[in-house]
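A single protein chain has been omitted; all remaining protein chains appear in their positions.
So, subunit A:
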Amino acid sequence: MVEWSDSERSTIASVWGKINVDEIGPQALARVLIVYPWTQRYFGAFGNLSSATHGRTVLNALDKAVKNLDNIKGTYSELSQLHCDKLNVDPDNFRLLADCLTIVVASAFGSALSPAVQATWQKFLSVVVAALSSRYF
């Protein structure tokens, strides 16, 4: 079970509150597709679906995690099934997206993303990544 301190909970809520999903989502996804080009393979099947739309979808899904910090694994059970069993995404790519998301958030937040805030944000993302990967083991 993941433990969240009160200060971590408020940090996550505060960071999430400042994130513009419509901007950050597409930016993060676009960055992943450029920095790690093999990930484009997973989006070929989308055809005309713009990566802007999917970027928003992905980031909106994080909202569920923010609102269910004490049960991220359960909250993501279906999404994990989708990504693991149907889409067959290598779980290492979840970590790559998480890293790109951190970098995009860093661009947007500047020094407001202090080392301590970065630590909490990355802890949150690693719990999300683990939940998404949970169907593999």
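Keep in mind that, in the parts below, contacts are C-beta pairs under 8 Å (C-beta built on N, C-alpha and C of every residue); 3 or more make two chains touch, one makes a residue touch a chain; residues count from 1.
To be clear about the criterion, contacts and distances are computed from a predicted model.
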Practice problem: Would you kindly match the missing chain to its UniProt protein name, picking from "EF-hand domain-containing protein", "Hemoglobin embryonic subunit alpha-like", "Growth hormone receptor" or "FANCB protein"? | Solution: "Hemoglobin embryonic subunit alpha-like"
Quiz prompt | Sole residue of A:13, A:87 or A:119 that reaches the chain not shown, by the stated touch rule | solution = A:119
Quiz item: Which of A:31, A:56 or A:73 touches the chain that is not shown?
Solution: A:31
Quiz prompt | Residues from subunit A at the interface with the omitted partner, ascending | solution = 30-31, 34-35, 99, 102-104, 106-111, 113-116, 118-119, 122
